[in-house]
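Notes follow once the structure below has been shown.
One protein chain is absent from this view; the other protein chains keep their places.
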Amino acid sequence: MTGVTPWRDWLLHLGVIALLFGLQFVLPPYHYSNLSKIMVMASFAIGYNVLLGYSGLLSLGHAMFFAAGLYGAGLTVYHLGFDPLSGFLAGLAAGLCLSIVIGMVALRTSGVSFMIVTLMFAQAGYLLILYFGEFTRGDEGFVLKENLLRVVIGDWGFNLIEPVARFNLALLLFAVCLFGSLVLVRSAVGRVLIAVRENEQRTTMLGYHAFLYKLLALVISGTMSGAAGATYALLFTYVGATFGAIQYSILPLLWVLLGGAGTTLGPLLGTILMFYLVDVSSGETSSYMLLVGAALVILVLWAPKGILGTLREKKVPWLP
Amino acid sequence: MSFGPHLLLALLEGTVTAFVLALTALGLSLVFGVMRVVNVAHGEFFMLGAVLAWAFSNMVPGIPALGFLLALVGSALVVGGVAFAADRLILRRLNYAPEATIVATIGLLYIIQQVVLTVYGPNAHPVVPPINFRVVFPWFGYSGYKLVVIGASAAMLAGTWYMLTRTRIGLVMRATQFDRETAQSFGIPVDRVYSAVFALGAMLAAVAGVLVVPIQQAHYLMGLEPLLLSFIVVILGGLGSLRGTLVAAFVIGISDGVISVFYSPTLAKIIATLFVALVLVFRSEGLFGEKRQ
Partner (left out) sequence: MDHTKTGSNGVRRARVTRRNIIKGLGAAGALTASGVMPGAMRYVQAQSSAPIKIGFQCHRTGIGASYGRWYQRTTLAAVKVINDAGGIGGRQIELIIEDDGTDPKRGAEVVEKFATEHKVDFVFGTLFSHVVIGSAPTAGQLKMPYFVVSEGHHVASGKLNRYVFQPGITDVRSQVTSMAPWIAGNLGKKVTMIFPDFAFGHDHRNYFSAAIAAQGGSAVGLIPIPPTETSFTRYFAQIPAETEVIYHVMVGPGVLTFVKEMGEHFGSKHPQIFGFIDSLEAVDMASPGLEFLDGTYFWEAYPRYAQKDQSASDKFYRQAVGVNDMGAAVDDPKDVSTYSHMFGCWETLYVIKAAVEQSGYQSAAPKDKAALIEAVEAMTDFPEGNEHPQGAKKFSGQLHQAFGHQSISKVENGRLNVVHRTSIEDGLYEPEADYRTHPL
């Protein structure tokens, strides 16, 4: 990693953002709207990657953080009449608080126990959504009406569900998460995290408080996931329990593994590939989730480092 | 309904749940105990057993009892074979690395579920109970078949228990569980033991699925619930402790039966799930398990 010129990282990532920005002028409507959704989901995956890729903790419960953001924003806007920005902040805060609490408890375990504990917490969260059906409308969910999603800044206003607003706000979220993760891994904190991942005992002996670093990673990860959830609620207007179910804990894992855990751009690549694989195959067969299963098995058997991880190993060692 | 009969009904329902759960969870516990593998696809083996039971019993139309017997044997063998193959083709190649195996079994979960969807379709399939009678209490009636399920599960549990504690196969398994390296150096074919244990664990789930299917119908999405309940039971019982698993299955089964008759079933599940997470964090040997050496 020595001798890396940071400008190359920045250039690469700025290039990706610029490419995404430019795509909005050429994409046909269907893919335009898909890409908006993908960027939000990729932000979720970046959040997941902060935990898995850089601190080595594999969570099976990230749906709860996404759902915390989703409902934090959705419920406050729907029931309390928050404006969209306040709703977003409420979602962000929900993700932050939940990840602190879960982190304090779950990080007392590691490895397999951590996976199961997070799975169980997420399942409890999912059941809570169903239990409080009076407010959350359970499985059926609820929809934020257009008139709740108007943003007015001075004389100028727009609606979040307008495709242009949707695309660019999703891009904004994605860019913040992407550069956030880049800065994190290039910082001193990020290097300690990687040290914890590689050898926790030795890092502790060197005088670092490993628990605090892991907690920090989980909180950043959970908050990013919450931000993605809040953005999803506000841009795509639907809030439902399906996002709290196990599947939404497994999907970010899959996206990150596919793109490459521990690479900054892997989550985006994994999300795009999986989204289109499922989209194309769902036209051909009802059993499109088979792809998810097959992809997981293939990755774990033959490409545990994912696409960009393998690329970094073989060709482009400077890839962040 | 007054309190007494209400409680009786709750206990009956709880006992049925407990026995089926004990059978399912025993499989999960066995696999974890011997192989240290957390099998997330365990619920799908349960589902596969149930769906295959429907397919097998359809081969003998008209004679439910014979069809059911065929289903019991056939489903167990097929599911055992699938699990055996999964161990050889996937888990062994991963060298049973804990996190990689979990990811792989998640993949396996979707593969099994979606293949069943493709082959047998998305509908709920009813299976005729081999024995159909109604037990009449003064306050309510109860499915006689459910009592059969209790009996059959108890027999299966006793058989498995006997095999594990009193036979050579069981001894080999326990030796492997206790110390893999030493077992290997004593000439125990650890690889084969692993495959056999994984298959056996899956077969227990499949048998539980077959027993349940005349009550519940077979459906490709039915695997999640037994998986989560088995997790709860195995963790409470202490990871890898078979005795703990059985105790926990009865505690969870009966308390779930009772709580959910009187309170919201969703609330009962939330409490159990949170409780389990906390047990795993603060008392990793479980509530009923022995301390690990």
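As written, the chain order gives the labels A and B, with residue 1 at the start of each chain.
In the analysis below, a residue touches a chain if its C-beta (ideal position, glycine included) is under 8 Å from a C-beta of that chain, and two chains touch if they have at least 3 such contacts.
From a predicted model like this one, the values you see are computed outputs, not experimental measurements.
Asks: Can you say which of B:140, B:162 or B:186 touches the chain missing from this structure?
Replies: Answering carefully, the residue with contact to the hidden chain is B:140.
Asks: Would you indicate which residue among A:49, A:76, A:99 or A:237 is in contact with the undisplayed chain?
Replies: From the options A:49, A:76, A:99 or A:237, the contact with the absent chain belongs to A:237.
Asks: What subunit A residues would touch the chain not displayed?
Replies: Contacting residues on subunit A, toward the hidden partner: 28-30, 32-33, 130, 133, 137-143, 145-146, 161, 236-238, 240, 242-243, 279, 282-284, 286.
Asks: Residues of subunit B in contact with the chain that isn't shown?
Replies: 1, 5-6, 9-10, 13, 17, 117, 121-124, 126, 128-129, 132, 134, 136, 140-143, 215-217, 219, 221-222, 225, 257, 260-261, 265-266
Methods note: only the chains that are shown with their structure count from here on.
Asks: Which bits of subunit B are touching subunit A when the two form their complex?
Replies: 38, 90, 93-94, 98-100, 102-104, 106-115, 117-118, 122, 224, 228, 231-232, 235, 264, 266-267, 269-270, 273-274, 276-278, 280-282, 284
Asks: Which residues, counting only subunit A, touch subunit B once they are in their complex?
Replies: Spelled out, the residues of subunit A in touch with subunit B are 58, 60, 105-106, 108-109, 111-113, 115-117, 119-121, 123-124, 127-128, 130-131, 246, 250, 253, 257, 285-290, 292-297, 299-301, 304.
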